[in-house]
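Only one protein chain is missing from this complex, and each of the others stays in its spot.
Chain lettering (A, B, C, D and E) follows the sequence in which the chains are written, and residue indices restart at 1 in each chain.
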Amino acid sequence: MSDDQFTHLDSSGQAQMVDVTDKAVTQRVAVAQARVRMQPATLAMIQDQRHPKGDVLATARIAGIQAAKKTWDLIPLCHPLMLTKVTVNIEPEGDDALRIETLCKLSGTTGVEMEALTAASVAALTLYDMCKAVDRGMVIESVCLLEKQGGRSGHYQRVNEQEEK
Amino acid sequence: MSDDQFTHLDSSGQAQMVDVTDKAVTQRVAVAQARVRMQPATLAMIQDQRHPKGDVLATARIAGIQAAKKTWDLIPLCHPLMLTKVTVNIEPEGDDALRIETLCKLSGTTGVEMEALTAASVAALTLYDMCKAVDRGMVIESVCLLEKQGGRSGHYQRVNEQEEK
Amino acid sequence: MSDDQFTHLDSSGQAQMVDVTDKAVTQRVAVAQARVRMQPATLAMIQDQRHPKGDVLATARIAGIQAAKKTWDLIPLCHPLMLTKVTVNIEPEGDDALRIETLCKLSGTTGVEMEALTAASVAALTLYDMCKAVDRGMVIESVCLLEKQGGRSGHYQRVNEQEEK
Amino acid sequence: MSDDQFTHLDSSGQAQMVDVTDKAVTQRVAVAQARVRMQPATLAMIQDQRHPKGDVLATARIAGIQAAKKTWDLIPLCHPLMLTKVTVNIEPEGDDALRIETLCKLSGTTGVEMEALTAASVAALTLYDMCKAVDRGMVIESVCLLEKQGGRSGHYQRVNEQEEK
Amino acid sequence: MSDDQFTHLDSSGQAQMVDVTDKAVTQRVAVAQARVRMQPATLAMIQDQRHPKGDVLATARIAGIQAAKKTWDLIPLCHPLMLTKVTVNIEPEGDDALRIETLCKLSGTTGVEMEALTAASVAALTLYDMCKAVDRGMVIESVCLLEKQGGRSGHYQRVNEQEEK
Partner (left out) sequence: MSDDQFTHLDSSGQAQMVDVTDKAVTQRVAVAQARVRMQPATLAMIQDQRHPKGDVLATARIAGIQAAKKTWDLIPLCHPLMLTKVTVNIEPEGDDALRIETLCKLSGTTGVEMEALTAASVAALTLYDMCKAVDRGMVIESVCLLEKQGGRSGHYQRVNEQEEK
């Protein structure tokens, strides 16, 4: 626990968009993840699709990238910012999950962890949407920040993989 | 597994927005959830906030409601639709989690499960954003559909709570 | 005062998007207004512009129409809806004001007064923006609902013009 | 009157987004206000709500903050920009009004008065929406710029409070 | 020429969103196209991409589908509407062009030709964006309506393919 107050509330508890006008412009990177747990048969279907043309994963990647750019509109107290890089990678994990890993980057005065987390969440929701006709019971799990660089709070790296389960 | 094809892909594997023009207009309801796992001290801080003024939970509820209305813009192959009810409830669960439960409803030709799941995810992301200065290690878990009514596929109710862990 | 509760709060005071699923589909119309008070010289400049080419008023009209369509995105608890008519009229009033009158219409389950009020407000803000380099002291006044038809609450017509001052 | 032309029109009267590429990057602040005039009984109901949980004011504050971020999308000739601070305060005024005061800030090449005015207007519209079931006759008044710092035109402060009535 | 007035202007020439409240609800379909003319080497590169993984065409298809849903926001006087089907197909044409064909459909009171044309245009722009690093001289051509069904004006089919050159 790095601090002892909610920065998005003023002293009377009201929501505010905090002042970052004078924060240092540094290069900031955040890496986040999400997992979509599904039936093994569902994963097999996606992987079959994958080789020849497979718009399933492409659609989810693009949805994640676009969502990163809309984070300021989705999360009420996020600052608008100009991302200079976004990537969304999706890989199978075991026989019953897809793991999404996102990276966001910019040179600016605020961190980009919300952008990376939003990209991961929306890519996961898109996978759910693409596959829900065959597997309604899929679960999105382990949406968390893996790493964060830049800014006053320094380098953060998630230590305990178990934590995220 | 209720079906054996990805409805969002055509026969050559290309993404499409499926034709719902002639589907029956019925009343459709979906209930979804998300959990935000946090340090007990973080939950305690939110609960202290809660009584006097506490914009933390209000901000997350509103973000969830607004996100439900933008689902068609976030999830590429979702149909635009006119939600007639959205609720977002957030309750503590044990001493280290907040549980979000969302409900979406409309009278139309497509289900609203993506809207309920999107509302839950964005409410969870907003809680993360509001609290990240004090607890960067929070994890969003168990984002899943709990119930779905209306439409050709009938009533769905998640049976096994363990599944969603 | 037509009612004794805030419909957008549930019984515990939490924001919600109220259920309109079962409300009657009727034809609904709302008329709203806004005034922009300015220096007489500013109004004269706009009127000079007006005759030959004058994008000032056209820009404000279009901004108002577009804002009506985005009301569900701007006002957190508004329902998404499909407007079937929007008009924005702007006329000089005396020698120091422009008066905006908007009309919104649809056939649906919710009223359109927020759409008409939002169109009037954004048209007024756009006029401010277009003219602020010459008159920073302009004031937007008297943004109010003039008339409302359709729905359970019946016909509303603002009786007392003074009220709106 | 600080200037004698409409900067948003070119020499033939056509709308344009003016060139700010070479303007100085300075710290810019704008403060704006709006008033919502209502029945005393309506204000009393909001204030009763306020103490225990009261999402009315929180919803309006959040709507105002989010609207500030969308100003470039609402007002056709506004430049996109990256606000570094937004606050929305809402206080009772007398027994029949709520007064909204907004502040926007950034370090950039254009002023932020439209952002502050848009935040105030949308917060006011949201209050109207939250309370319209009990008081349809509410009026939004006195939407104006109170103060502006930064940029070539220097410090502006509204002198005559009466003006804004 | 099917009519002798601009429906989007009122009798004094001012822009308006026309009243479709009382128009018949019929099933409406529109088919549109766009061509992207490029260097043969560029087309060859896209086709090489296509087989193994090829996000180029998938990205353009998704961008077109999403743009169709935003037409009401892009084209000022378009009505908001709820598309029930959107498809975007992209095929090579000769050795130096990609041809995009889009189809939009709904059951409603307004035609969907603007949605089909917008989908085609944005898919074409996305192809340009994906390939501009290798071929800046690409040209988007022949964006036109091919067919339109439903509504008072009946069935329209483009007769003369030359016309669209």
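One rule holds in what follows: a residue touches a chain if its C-beta (ideal position, glycine included) is under 8 Å from a C-beta of that chain, and two chains touch if they have at least 3 such contacts.
Everything quoted here is computed from the prediction, not taken from an experiment.
Chemist: Among E:T84, E:T102, E:T118 or E:Q149, exactly one should touch the missing chain; which is it?
Modeler: Touches the omitted chain: E:T118.
Chemist: Which is it among C:D55, C:D73 or C:D129 that touches the chain not included here?
Modeler: Looking across C:D55, C:D73 or C:D129, the contact with the absent chain belongs to C:D55.
Chemist: In the full complex, which of A:L106, A:M130 or A:V143 touches the chain missing from this view?
Modeler: A:L106
Chemist: Across the whole complex, list the residues on subunit A that are touched by the chain not included here.
Modeler: Per the touch rule, subunit A residues meeting the hidden chain are 27, 57-58, 61-62, 65-66, 68-70, 81-89, 105-107.
Chemist: Could you list which residues of subunit E touch the chain missing from the display?
Modeler: Contacting residues on subunit E, toward the hidden partner: 1-9, 12-15, 34, 39, 41-42, 45, 49, 52-56, 58-59, 62-63, 66-67, 70, 73-78, 113-114, 117-118, 121-122, 124-126, 128-145, 148, 156, 158, 163-165.
Chemist: If the hidden chain were put back, which residues of subunit D would touch it?
Modeler: Missing-chain contacts on subunit D: residues 10, 14-21, 72-73, 76-77, 79-82, 109.
Operating definition for what follows: only the chains that are shown with their structure count from here on.
Chemist: In terms of C-beta pairs in contact, which of C-E and B-D ranks higher?
Modeler: The comparison resolves to C-E.
Chemist: Quick one: subunit D and subunit E, Cα centre-to-centre, how many Å?
Modeler: 38
Chemist: What whole-number Å value describes the gap between the mean CA coordinates of subunit A and subunit E?
Modeler: For subunit A versus subunit E, the centre distance works out to 32 Å.
Chemist: Scan subunit C for residues touching two or more other chains and write them down.
Modeler: 14-15, 58, 62, 66, 70, 73, 76-77, 81-82
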